[in-house]
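Complex shown without one protein chain; remaining protein chains in place.
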Amino acid sequence: MKRRVLLATAAMGLGLATGGAAVAQGMDNVKACFVYVGPIGDGGWTYQHHQGALAVKEAYGDKVEIAWQESVPEGADGERVMTQMALSGCNIIFTTSFGYMDATNAVAGKFPDIKFEHATGYKREHPNVSTYNARFYEGRAVVGHIAGKMTKTNKIGYLASFPIPEVIMGINAYFHHARLANPDVELVVTWAYTWYDPAKEADAARAMLDQGVDVITAHTDSTAPLAEIAKEGGSAWGFGQASDMASFMTNDDGSPGPRVASIIDEWAPYYVKRVGALMDGSYEQIDSWAGMPEGEVVIGAMNDAIPDDVKAEAQAMIDAITDGSYHPFTGPINRQDGTPWLAEGEVADDGTLLGMTFYVEGIEGDIPQ
Amino acid sequence: MIGSIDPVLLVASLMIASTPILLAAIGEMVAEKAGVLNLGVEGMMIVGAICGFIAAVNTGSPMAGFLGGALAGAAMAALFALLTQVFQSNQVATGLALTLFGLGLSSLIGQGYNGIRPPATARLDLGPLSDIPVLGRMLFSHDWMVYASLGLVAAVWAFLRFTRAGLILRAVGESHDAAHALGYRVVRIRVLALMFGGACAGLGGAYLSLVRVPQWTEGMTAGAGWIALAIVVFASWKAGRVLLGAYLFGGVTVLQLNLQAAGVAIPVQYLSMAPYLITILVLVVISADRSRVALNAPAMLGRNFHASR
Partner (left out) sequence: MIRLERRPTPSRFWTGATPVLAVIATMIAGGLLFAALGKNPAEAIRTIFWDPLFGQFASYSRPQLLVKAAPLILIAVGLSFGFRAGIWNIGAEGQYIIGAICGAAVALAFYPMDAVIVFPLMVLAGAAGGLAWAMIPAVLKIRFNTSEILVSLMLVYVAGHILSAMAFGALRNPEGMGFPGSRNLQQYPAAHNAELIANSGLHWGTVTAFLAVIAAYVLMQRHILGFQIRVAGEAPRAARFAGVNPARLTAICLGTSGALAGLAGLFEVAGPSGQITPDFASGYGFTAIIVAFLGRLNPLGILAAGLLMALTYIGGELAQLTLALPAAAIQAFQGMLLFFLLAFDMLSNFRIRIGRPEGAQ
């Protein structure tokens, strides 16, 4: 107990020293810290978070100091890193991976005056813990529509990472819209059991391509699947994931490259908003799940491999989702076993989506247990 | 479901997947034939991967990349040679240190090279050969490094079997004291063998980062170096069997992904374990036959040589 008070006092002392006072009054200077699960050069998940961090610095200039640590393992090491960040005077700490959940909450309990923001988690055990996520399935819906229209073999692929609700949501959104665009389309899912392992991702993409799949979307973070698709010389297509992966948009000879579009995770709007709230005193604990309307999910530029009419349809869908008039999970949709899930016009509720453990009708195969 | 796996494409993918470990294994075999156990293959491979990648990206030439990878691997092996041959350090510990250092060093050098595309390595155009219905796609449509690796295996086999230098190398591995008494420079031969092994491992690593993935990531070898070590034992230190072992291992890895994509419902983790379990099984079978092992393992393997006059 004594030590906890010591730690909290030390942190508060530092916080006061750096110009922050009680939150309700706002802070003049904020030190925002980021815990990354991978290297900032991964060109995917962590890279995008770091872009968000840099955007915060750019938005607020000298009033904000940012610090970060990359490739922090989940578990005990993560907890230590967070504690050290807290001790070194961070006012708000963003932990950018699901696996940091318990550590974030544990450390938050010891430092009640520091704000903690946990990405993609669901536990908020203390008032200073907020959680945030993005509606990636909105991006998958658009991309699925493009896939359904562009496939020539009627076999599309999903390079999945882990059988968790977020990925299942993505698979369902992707397939559902591909089916709506093309009733004959079939889905092949491979599970890489990793978020980032280029060799494995390349192998998984190769296995799907060898089975006749010609459009692949990946839930893993590297550019390896696109590099593998590029070897098909124009007869297969893919999408950038988490970041734009624009280097694959055009081939060296000027022809359209394998990346026909991309799903970009834009964390900058959220980060800037939260740090701003801390500074002007309006910060409150939230559970944020934003998407295209808030600019957190962005579809990257579509290249010329996509026919113009498909481009127009995709853009229309983007606009509809962005202005809120269309929800990717709108009925009628049945579950894989045929039982009804959403009636005509009915929209899925967030709770079901966040705990999604079933495929929609038309997908063959089972979710690994 | 399983019928959707195309055996032709499977074999083609297998050959590409196996090339890095084939290269590393054949190099390590030469080093072990000379009597040195270099456990640092993983470290040499990954340093070769990043150095080759950097060379290729900065010069725009994949050839420069492969050369860079080989040189980097040889340099790492030279470090190992210095410690074990001159400083007489324990070979097992030094090999492990090489691996750990290599992993750290490669990550360090590789900062800032994540997510970059290397220049593409050319497919060897074998003209009409690649148009043969089944064999064409399977065997004749690869990049030139695959064929180079096969050539290397043949060259090593011929070297060890038919040349005088190969005989001397084997003699050093079987009895370094006798070879020394005959006037052969044991340390020099071992250093050269080690550097060859390092160059091959570096080449294998460069193949990973330039062709197979092709990208740089920290730790991208993911244990390939250790597999290469196992393959050398599996092959009873014979070049032809190294080829077999490498393709077998690569094959199992590729097969499990294809089985998944074909919808076969075996849990992924059990399929992924298969290559390692099979390696253990084969190791047991090989080692159990004591006569075979006794005939093939270089007698001086793992023992340091110190000339005492």
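Some notes on this structure:
Chains here go by letter, A and B, matching the order in which they are written, and residues are numbered from 1 within each.
Operating definition for what follows: a contact is a pair of C-beta atoms (placed from the backbone, for glycine too) under 8 Å apart; a residue touches a chain by one contact, two chains touch by 3 or more.
Here the structure is a predicted model, which is why all the values come from computation and not from measurement.
If you put the hidden chain back, the residue from A:26, A:99, A:212 or A:269 that touches it is A:99. The chain not shown here is touched by just one of A:55, A:85 or A:159, and that residue is A:85. The omitted chain makes contact with subunit B at the following residues, 39, 79, 83, 86-90, 92-94, 96-98, 100-108, 110-111, 218, 223, 226, 229-230, 233, 267, 269-270, 272-273, 276-277, 279-280, 283-284, 287-288, 290, 293, 306, 308-309.
In the full complex, subunit A touches the hidden chain at residues 3, 6-7, 10, 67, 69-71, 73-77, 79-81, 83-85, 87-88, 98-99, 102, 106, 122, 162-165, 168, 193, 354-357, 368-369.
As a convention for this text, only the chains that are shown with their structure count from here on.
On the side of subunit B, the complex with subunit A involves touching residues 4-6, 9-10, 13, 17, 111-115, 117, 208, 212-215, 217-218, 220, 222, 253-254, 257-258, 260-263, 265, 267-269, 272.
Across the complex, subunit A meets subunit B through its residues 39, 41-44, 47, 71, 157, 188, 190-191, 193, 196-200, 202-204, 206-208, 210-213, 222-224, 227, 247-248, 364-366, 368-369.
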